[in-house]
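With one protein chain withheld, the remaining protein chains of the complex are depicted in position.
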Amino acid sequence: MNIISPSYSQDELLICMLARELRDHEVIGVGNNSPVPAAAALLAKALQAPSAILYILGQPGWPFEGTGEFFNLMQRGGIDVFFLSGAQIDAYGNINLHVIGNYNQPKVRLPGGAGSAIVYFMCKRILLFKTDHNAKGFPEELDFATSVSSSQPYVHRPSQLAGLFTPLGIFRPAAITKEAEAGRLQLTHTAPGVQAHFVQAQTNFDLKLAASGEPIPETAAPSAEELATLRGVVSGQLEQIYPEFARQTFSKV
Amino acid sequence: MNIISPSYSQDELLICMLARELRDHEVIGVGNNSPVPAAAALLAKALQAPSAILYILGQPGWPFEGTGEFFNLMQRGGIDVFFLSGAQIDAYGNINLHVIGNYNQPKVRLPGGAGSAIVYFMCKRILLFKTDHNAKGFPEELDFATSVSSSQPYVHRPSQLAGLFTPLGIFRPAAITKEAEAGRLQLTHTAPGVQAHFVQAQTNFDLKLAASGEPIPETAAPSAEELATLRGVVSGQLEQIYPEFARQTFSKV
Amino acid sequence: MPSKFLTLTEAIDLIENGMTLAVSGNMEMSPMALIREVIRAKKISLSLVCVGAAAINADLLLGANCVRTIEFSQISLGEFGFAPHFRRRFEQENDSVTGLEHACPSLIAAITAGAMGIPFIPVRGLIGTDYMSIRPDFKQLTNPYNAEEQIAIVPAIRPDVAIFHAYQADTEGNVLAHPSQNNRVLAQASERTIVSVEQIVSPEELKKAEGSRIPAAFVTAVVHVPFGAHPTSCPGIYKIDNTHIRHYLEASKSETGFEDYLHRYVTAPKDHEAYLFDAYFREIKR
Partner (left out) sequence: MPSKFLTLTEAIDLIENGMTLAVSGNMEMSPMALIREVIRAKKISLSLVCVGAAAINADLLLGANCVRTIEFSQISLGEFGFAPHFRRRFEQENDSVTGLEHACPSLIAAITAGAMGIPFIPVRGLIGTDYMSIRPDFKQLTNPYNAEEQIAIVPAIRPDVAIFHAYQADTEGNVLAHPSQNNRVLAQASERTIVSVEQIVSPEELKKAEGSRIPAAFVTAVVHVPFGAHPTSCPGIYKIDNTHIRHYLEASKSETGFEDYLHRYVTAPKDHEAYLFDAYFREIKR
């Protein structure tokens, strides 16, 4: 079942990769239908970010009036980190949560964009993730642009894409200095045991691996501490929000 | 002290005149620093309008979050009646709550417009009132237009001025049909014991009394029931919001 | 003043065909008893507004053919995946349902504008996304306070009727709702607001309870419907009925399966109690 290692699942690796990105004292938001980021935020808080403030949609003790006050906080720059995903993610981190195929008569109608068309612009650091990494999920061109990773200078956009995280690796937007590639996602780490050419084979957009030439390091596997925390305290907390996910992800290991 | 009658005060008469305008089932709003309208609303509720809903700024048990939710209700048309006043009121019911004299260096700086510049446009029926009736308070031209009684057709304005009420009489805007006079305030009733020419002498804008020729009727004096209710139950309720006013107005009679 | 306390049937009588009906809730706190009554009363051509991410609340109304247009930000069955009728109707050629898509924050902003009595409201983001092409009524303006900035505006939403499920109402019609459902602003934006509640309590009790408070001033009708969110959850009182949701998904796979579902759970039960009995009453009491 598990292509990476028998000792942890792909979801667990992804959760750890995301959790490591989070910093102490940050205000971290997690949207709806997002068990993996919710677990990552809880894991970070249990480990390196005890003073982080987490707002997880669906959490018990929601302090805001509706989601409205939370989105207002987000619109005025009060959320430091947010997680987004896409059924399709392109080479620049633009995302599609709407349709596969033509918008007016799609092959697959997806649930819709939720908050991403505003969140992507307004949270300081955006962590893109995708729980499955198949070639079709990473096209050169999206069928629909639910949200975009960059904007014209005339659009207020205090946010930045921090990276894309999948079970196969970590991708970072190219530095602004490299003219032609500015903002294009580059594979910076592979998952443990995964080779770069395998990632390219699973990715329809061009990772331009040849261009860099340097060998691509592996990201660290989940540590014993991370796994114990995840399967212990985090699983218990997550169960209150995502009972099905918590049961399926952590119970069978 | 009392120029009209020894049995009731000018404030009491004004409160009764305003209260009689209010209808059962109406949603009635009263702004801040407005003891006379507050008393009128409470009196109407105690008499002919038991099912009226009163929102009196400063009342105990305020149901809204701040004044904001109340103003929102008002902006979307949820308040049927509101009371406004002015340091100056002109012949069309435009009001000045800002300054006597020049705005930039006024002779008298008044407290300011409060909600009137929006309320006047958005509540269905506006009852203008003035607790003192002196000539200078009713000029042909205002020193500052804090709010206006009518608007161009391109401005959303579901409201109408129902009338002006003072200790000397009742004034109604002329019907739209009489071209030249449309909206101009006409004296329709004098206070008991007050003659029309006395009202004109106390009013700087032209009441055009000669034009109508018809004799102007007196409005009814406060009835025994009105006065008993006002000095009893209403005074008690008003004391919670306007202790000074309630004491001074009702205790000494 | 007429009583605010109505039966399910009386409450749904306030909704007319073709009206704009707003509904909150998702796999938590959906007003399912009210929604089943809408279907039972054969309401059609509704313009549905889903306040926040929607789920089986919208999906059931779409499946039962009550909806002509639907304004939403996301529709799925949460941990149970795709919403079957939403998906079917939006994938099908020449379907009669029109979708109007919003981002969650802009949808709540549009409802806030409705609550404020203003015709439109600026929102962040959106510019450069495909929302701007599928929503020609989302407009791009030059910020009048900063000529170098473009900003999106969206039109206000003012539903004719809002329906939602809440924990309690007191005898004066004040309501205690779940804090994450935007019901307070929704109630203000809507001409009429119908609330189903688990419990009727005294004003003193309601004042002491914890949650989002909605003053009676914003509430048109209260319907006392214990388990009124079933099969979605009412956090702290009952959990989501997984068995029922799986049954719903299974039934929704075929036209006849869904017809059977509607018959069994919506049209056949003589009232909400009869529905509950059929819908595995014992299970939801866990």
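In order of appearance the chains are A, B and C, and numbering begins at 1 in each one.
Methods note: a residue touches a chain if its C-beta (ideal position, glycine included) is under 8 Å from a C-beta of that chain, and two chains touch if they have at least 3 such contacts.
All values derive from a computational prediction rather than experimental measurement.
Within the entire complex, contacts from the absent chain reach the displayed chains A, B, C. Note on the undisplayed chain: of the listed residues B:P50, B:G68 or B:P217, the one touching it is B:G68.
The chain not shown here is touched by just one of B:P37, B:G86, B:G115 or B:P222, and that residue is B:G115. The chain omitted from view is touched by exactly one of B:Y8, B:F83, B:F165 or B:Y242, namely B:Y242. When the omitted chain is restored, the residue from C:H85, C:R124, C:H165 or C:H178 that touches it is C:R124.
What chain A contributes to its contact with the hidden chain is residues 25, 51, 53, 63-64, 69, 72-77, 122. Contacts to the hidden chain, counted on chain C, fall at residues 109, 112, 116-124, 137, 139, 141, 143-146, 149, 151, 153, 155, 207-208, 210. Residue positions on chain B in contact with the hidden chain: 31-33, 35, 57-58, 60, 62-68, 71, 74-75, 97-98, 103, 105-109, 111-122, 144-148, 151-156, 242-245, in rising order.
Quick note on the criterion: only the chains that are shown with their structure count from here on.
Note on chain placement: the centre of chain A and the centre of chain B lie 60 Å apart, centres being C-alpha means. Chain centres here are Cα means. That of chain B falls 43 Å from that of chain C.
Among the residues of chain B, none is found touching two or more other chains. In chain C, there is no position where the chain touches two or more neighbouring chains simultaneously.
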